[in-house]
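The other protein chains are all here in position, but one chain of the complex has been omitted.
On to chain A.
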Amino acid sequence: MASPSCLLCLNRCLQSHRTLWSRAKVLKGQVFQQVRHRSILYSAICVERHPIVTSVKSKVEENFSEVLSKIEEENSYLSDHEMRRMKEQRAAKSKQEVAEEDAPGAEAETVTALDLEDKWDSELKTFTAAPRSTPADLSGEQKSLGRKLDASLYLLVKQTVGGREHWVLPQASWAHGETLRQTAERALSSLCVDVQADVLGNAPVAVATYKPPEHDGEQAIKLFFYKAWHRGGDVNTKQGLVSDYAWITKDELKQFCHESYNRHLKKFIF
């Protein structure tokens, strides 16, 4: 038989436990409600600079394109230039066979097809195309937009997120009265002042959700990603809003971003 003091103690313990339990239930409900209707919304913008130069063909593509052009040539008809060249060749041959004493002046006036071809070849030689690999490629300067011309480059910035600095796509928190797309555009214009980009559509391309453990009391976060095409301009770090930036390819993303963030980037960066 327990002593009355013990019983009292036990009862009190039970009571407090009960209240704790009910309080927890109420709290759970509140937290659940918060998660359902009140996550903090963020909008991030993925600015993509598309390739400026075609990618190198693979072996199969190279071989097949060669064979296709050969077949096309075989099945084609003669062009005006080729007809002219053939006619002149035949005329030249016939002139050679026949011992002639023509007036020398007459031949010098006409421009033959072969002359034209030589002229065109020499004209082509005077032109030098820009090289496909730039000095930025050699130096490996990751801030340069002229790097890796045959691949897509994505803009990453070093931004303070949740108190710490991370390499992320430029993001901003949603403010009341604007759409998520406007938030994304605001993120770009406020953080990367001079960059011009066309956002592709009103709908986000992916979402990253963060649901904290229930009794933490933290709010859930939803980060919506928008895709944009780069039209011109580069990041200006003098404003002080971003400490650093980089234009990197999709293979280099893992060098910069956190693994959990990269997981979400893979949903729309291919």
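Keep this in mind: a residue touches a chain if its C-beta (ideal position, glycine included) is under 8 Å from a C-beta of that chain, and two chains touch if they have at least 3 such contacts; residues count from 1.
Just so it is clear, contacts and distances are computed from a predicted model.
**Q** Could you tell me which of "Presenilin", "Ribonuclease P/MRP subunit p14", "Large ribosomal subunit protein mL40" or "V-type proton ATPase subunit" is the UniProt name of the chain missing from the displayed complex?
**A** The missing chain's protein name, per its UniProt entry, is "Large ribosomal subunit protein mL40".
**Q** With respect to the chain omitted from the figure, which of A:Pro135, A:Gly201 or A:Gly232 is a touching residue?
**A** Going through A:Pro135, A:Gly201 or A:Gly232 one by one, A:Gly201 is the residue touching the chain not shown.
**Q** I'm checking contacts with the chain that's been left out. Which of A:Val47, A:Leu180, A:Val235 or A:Cys257 qualifies?
**A** A:Leu180
**Q** So that we can see where the missing chain sits, which residues of chain A does it touch?
**A** 36-37, 39, 41, 50-55, 58, 60-61, 63-64, 67, 71, 74, 76-78, 83, 129-132, 134, 149-150, 179-181, 198, 200-207, 209, 222, 224-225, 229, 267-268, 270
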